[in-house]
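Have a look at the structure below before the remarks.
The other protein chains are all here in position, but one chain of the complex has been omitted.
For chain A:
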Amino acid sequence: MRHYLIAALTSTALVSPAFAASPQEVAQTYVELAAAGYGDSLTTAQALQTAVDAFLKAPSEETHAAAKTAWLAARVPYQQTEAFRFGNPIVDDWEGRVNAWPLDEGLIDYVDASYDHSQENPLSTLNIVANASFTLSGAQVDATNLTPDFISGTLHEVDGIEANVASGYHAIEFLLWGQDLNGTGPGAGARSHTDYLQDSGCTNGNCDRRAAYLKAATDLLVTDLAYMAGQWAMGGEARSTITADPNAALSAMLTGMGSLSYGELAGERMRLGVMLNDPEEEHDCFSDNTHNSHYYDGVGIRNVYLGSYTRVDGSVVSGPSLSALVASADPAVDAQLKAELDASVAALGAVKAAAESGMAYDQMLAAGNAEGEALIMGAVAALVTQTASINRAVTVIGASGVAIEGSDSLDNPGAVFQ
C-alpha cells in the first residue's frame, strides 16, 4: 500500500518563501521529463514491434536476435519512467498492463516439467497458446483469436489473480526468451526461433498461435505506451493534473522517488530475492536483463530529483530542479540526498558491471554466493539510505511552506491563516 504523502505536510504547510526554483518551474520540468521518457518508451516499443514483425515474417536466428535486442533497448527508457509511477495515480493504475511482474508464465505457453503449478492460481499452467478454449468459474471461454483485446480484456489478471500476467514487457520477454531453466547457474532463457516456424519445422507445437500471441502482445504494448505518452503530452491529463497544482506535483515527485527506492526496488525486487535465494524473484528473469532494469530504475529516481533526463538519442531534457528547490530551503539535506542518489546509482552500476562481466543477476541470488549477495545488498542499503533523505526532503519542503496537497493555499490563500 502506498501513501501520497498528502497528510504528511499539512500541519506545517503555511508559507512560501522565495525559492531558487519555483514549484511551478519544477513541476514543468517534471512533466517535460515524463513526456520525453514515455515518448522514448513508445518509439523504442515501436522499434520492437518492427523487429517482431520481421521475426514472425521470417523466423531465423538473426531476426530472433534482432527482436531480443530491440526488447532490451526498449527497457532502457521505460525503466527510467518507473520513478513517475508511484505518486501519479494515472500511471499507477495503468502500470500493470505493461510491466506486471512476477508472472505465472505457464498461463501463456508451454513450460518445463520442473515448473511448479501455483497453489493459489488454478490457471498457472493453462497454456493458452495450446488451448483455444478454457474453463473459468464453470463457464467456457473462447480463445480462438489471440488478439490484443482478448489479452487485455480477458486473459490479463484472469480469475482476479495478479500473477496471471498476459500483457506487457515480461509476457513478451517470455515469448522471446522462454523459461530460464538454469536456476542460479549461468545462462538465460533459450527459446529457439523454431518455436515460430510456420511449417513442419515448428517446435513445441502451436507455432501459429504462439506467433499470434507475440504479435498481439507487442501491438498491445505499443498501444498502451501510446496512451501513456499522450497522458504526458500537451493537453494530456497526467500533465495537466501536475501543472495545475505544482505543490501536488512536488508530492508526486517525492512519493515516486521514495516508494520506488524503498518498498518496490530495494524491498520487493532486490532484497526478497536474496532472502529467498530464488531466481524466480528476478525482475527480467527470462532474459537475464535484471541488472539493467534495476540500474535504470535508480537512474530514473535521480533524474526526477536533478530535473534532467538523457534521451535515447543522446539529447538532454532538463530544467529547474527539485534539487534546487530543496537546496534553497536546506542545502545540507539537498547535498546529502544528491550524494546518496549518486551512491545508489553507483551501487546499482556495480551490480550491472558484475552482470556484464559474467555473473548474471540470478547467479548472485544463489545461496552461498557471498560476492553476489554483497553486491545486491550494497545497492539495497544505498536505496534504503536515500529513502531517509527523501523523507527529509519531504519535511524540508513542507516545513518551508509548500503545501504538498496544495489546494487551500492555492485556491484560497487566506484560508490557511484562519
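Simple rule for what comes next: a contact is a pair of C-beta atoms (placed from the backbone, for glycine too) under 8 Å apart; a residue touches a chain by one contact, two chains touch by 3 or more; residues count from 1.
Here, contacts and distances are computed from a predicted model.
Novice: Quick one: find the hidden chain's UniProt protein name among "Carbon-phosphorus lyase complex subunit PhnI", "Imelysin-like domain-containing protein", "ABC transporter permease" or "Monovalent cation/H(+) antiporter subunit G".
Specialist: Spelling it out: the chain absent from the display is recorded in UniProt as "Imelysin-like domain-containing protein".
Novice: Using the touch definition from the top, which of A:Glu32, A:Asp53, A:Asp278 or A:Asp342 touches the missing chain?
Specialist: Checking the options A:Glu32, A:Asp53, A:Asp278 or A:Asp342, the one contacting the hidden chain is A:Asp278.
Novice: Among A:Gly267, A:Gly349 or A:Gly378, which residue is in touch with the absent chain?
Specialist: A:Gly267
Novice: In the whole complex, what residues of chain A lie against the chain that is missing from view?
Specialist: Residues of chain A in contact with the hidden chain: 1-3, 5, 7-12, 14-16, 86, 116, 118-120, 160, 163, 258-265, 267-268, 271-272, 274-278, 280, 367-368, 387-388, 390-392, 394-395, 398, 401, 416-417.
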